[in-house]
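The other protein chains are all here in position, but one chain of the complex has been omitted.
For reference, chains read A and B in written order, and residue numbers begin at 1 within each chain.
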Amino acid sequence: MLNLINAAAAQAGNVPPTLIIDICLMAMLVVVAFAIVRIRSLFAIVMLQGVYSLLSAAWFVSLDAVDVAFTESAVGAGISTVLMLSAMLLTDRKSAPVPVKKALGPLMVCVLAGAAMFYAIPDMPAFGDPDSPANTGPGMEYMTASVKQVEVPNVVTAVLASYRGYDTMAETVVIFMAGLGVLLLLGLNGNAGFWQAKVQGQNICTQAAPRARILTSPSDKPNTEPRAPGDPEPSSKNTSVKKVAAKKTAARKTAAKKPATKRTTSKKAAKKPAKPKGEAS
Amino acid sequence: MFNILALSQAWLTNEAPVAIVVLPLIMGAVCALLPKERLAWFCVLITTLICTGLSFLILRDVMANGTISYALGGWDPPLGIEYRVDGLNAPVLMLISVIGVICTLYALRSVSAEIEPKKRGPFYGAFMIAFAGLLGMVVTGDAFNVFVFLEVSSISTYVLVAMGASRDRRALNAAYNYLILGSIGATFFVIGVGFLYMQTGTLNMADIARILAESPESRVTQVAFAFIVVGLGLKLAMFPLHLWLPGAYAYAPSFVTAFLAATATKAALYLLFRFVFTIFDPTADFIISALTWLLAVLGVIGMFFASFQAIFQSDARRLLAFSSVAQVGYMLLGVGIGTMAGVTAGYVHLLGHAMTKGALFLCLGAIWYQFGITRISDFKGLGKTMPWTMGAFTIAGISLIGVPGTVGFVSKFALLTAAADKGWWWAVAAIMFTSILALIYIGRMLEAAWLQDRPKVDGVDVATREAPASMLIAMWTLAIACVVFGVNASWPLELAGRAASVIMGGAG
Partner (left out) sequence: MNSHLILRTVSKFLIPLIVVYGLYVHFHGDFGPGGGFQAGVIVAAAVVLYALIFGLDACKVAVPPSWIRIGMTTGVLLYVGTGVVTWLLGGAFLDYDVLRNNPDHPAGQHLGIILVELGVLFTVATVMVAIFYAFGSRTPDISDEDW
């Protein structure tokens, strides 16, 4: 349908209207992305991520990728916003400012990756070119062959579940593994992480490793320390810095855990956090 | 009856490439539910044993009949996904499954000391999935399928590393760093595959190679190459991208470290071989210059830098982790040399280093198991308190240095010859010099262990406490393998020669 409009518009010598929509949506994506990077309120960031997902879903619709748009809006704008919110509740409402020095590395990575993509533009096939390799190779073959071979009207489903069903199987395992990882690290009832490894023989180590400690003083507030993506681990030489960071992680974990253990005893406390969340959504 | 057996063997040979991946996946899902630790461990052991059998079957088949191709779902490539096993990936499959068996044998006691009892079933499940992911990465002939299995293995590996938190809280930080950098690596890789798709319209490796060879050189291909090399570079800990590795290896549970050090970076390296030589056209100008100026040079810088850093480590595991980065440098140098001899040397080093480093990390795990030691300053007198463990450690250590009679020597010598043939005397000098550095950092540990007195606690000598038998068997198997393949190097060299001929045959 949209393709027809495009073709008609192209014949008339005009800019196709969907192209204008595409450009507008992409511009909005860029604005939202900058906002996410600049804002320090974690709540606003989570919400903006939802906005970002919804915008990209709209953009995918305009690109005729309805299945992708559906997934993006369901996962990106829907469930992951809720999950991010519940993760945020375990940390803090505001992120600490990132020093410029720390932001430089990731910025360089982004600039270089972007520059590489721009470098490739002259040799890319034109946008929507029907003769591009992607539109003539197996991509086209799926369109023609699946009608007979799979007889599923939605070719995307045919490709995902049948032609490339093995990929989807592995993706299912990825999701399963994510769940298993959460189970291993956090536990479904918020009671994991206190067990300590035991040396079987005689412990003659002169310097003990930092371990899980249950902090009791109320001053141990969760301390958030956002790390920019790609921020490299401090080099091995200054181990003291690392130890401090590790201790902070430990402190954050245990501090976050404390109320959770209280929860199991009092039912009232359990119901409390549900209320604001309900209002928020 | 005999007929059925013959039939089943034919069926097994036919389906082995898929079975070797699917079986651990099923077991991973099942182990996640098993409440009994022993039962889960037993399932894992059986699975890894079967996978080893299958990998031998595959290797024999490849050696006899050449490339195996398997169309998944019955869809012929390029419509469907193809599994493609040739001389390049069959040995890596075998390596991963054999290391899997050895690490599983070791895991029984190690896991019971390091992992919370009720989490042991799911932990074994996560291990199975990491194992399946690595095998899937190696066996596939489809560029996107590589990415999917890369994700399977990566996500499970992050979790496995983080499980070291019950021993050392810093594992959480290390796993987080690994997660961020690993995700960036995977993203770069998939962007590269996307560019390849843009250029060729297909995801099948053989198809991509065919179309790229036919089409004129394009900027899209160059960018695809750059993204894929950076993405894989992060996974295989290429020198400036290795920052995740020391932390992850130092704080992961013992047997996870040994398994990862022996297999994970090796599978990523295999992918580098596969992409650089058989998918892209290695005769193209930009690839030749990238091999020389990027991989070889970075490899050599990494050898120096990481070896020096290893010397100044106080933690034994971090030391060996930096040494791993240096060893990856040797393999990259082999890739960078780009000749038949160079690739063969790099490939032998890949196989040999897996055994060596696996054995070393297994020994360190046993030392922690009995004495809680991770720091080199506590190593004194270990030769007296754990003679068998330190024996295996010493053998693997001299293999790491490259003493004649060990597998480390075979690959380093091959690398030296390859570099000399190419006229790269600076590379020859670098290999010699970093071997001396290896002697220093391994020597530090051996000196403390063998030449110093038994440690005293409260004025009393610490008693001799040897590691449990299952651990000793595991580490000695690898240590003996280091020597056997060092003395009789024909088998690994033959495998590597086959692999190199696959690569160079692709070069035309």
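FYI, a residue touches a chain if its C-beta (ideal position, glycine included) is under 8 Å from a C-beta of that chain, and two chains touch if they have at least 3 such contacts.
No experiment lies behind these values; they were computed from the predicted model shown.
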| item | value |
| --- | --- |
| Residue of A:95, A:135, A:149 or A:202 in touch with the missing chain, whole complex considered | A:149 |
| Where the missing chain touches chain A, by residue | 66-67, 69-71, 74-75, 78-79, 82-83, 86-87, 89-90, 93, 148-154, 156-158, 160-162, 165-166, 168-169, 172-173, 175-176, 178-180, 182-183, 186-191, 222, 256-260, 263, 267, 269-281 |
| For chain B, the residues touching the chain missing from this view | 15, 18, 22, 25-26, 28-30, 32-33, 70-74 |
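Here is the rule we go by: only the chains that are shown with their structure count from here on.
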| item | value |
| --- | --- |
| Length of the line joining the C-alpha centres of chain A and chain B, rounded to whole Å | 28 |
| Touching residues on chain B, where the partner in the complex is chain A | 25, 28-29, 32, 72-73, 75, 78-81, 109, 113-117, 119, 122-123, 125-126, 129, 132, 136, 144-145, 148-149, 151-152, 155-156, 158-159, 162-163, 165-170, 172-174, 176-177, 180-181, 183-184, 188, 191, 195, 197-204, 211, 218-220, 222-223, 226-227, 243-244, 246-247, 309, 312-314, 318, 322, 368-375, 377-378, 455, 457, 462-463, 465 |
| Contact set on chain A toward chain B in their complex | 109, 113, 116-117, 119-125, 132-139, 141-142, 145, 162-167, 169-171, 173-174, 176-178, 180-181, 183-185, 192-193, 195-207, 209-212, 227, 229-233, 235-237, 239, 242-243, 245-247, 249-250, 253 |
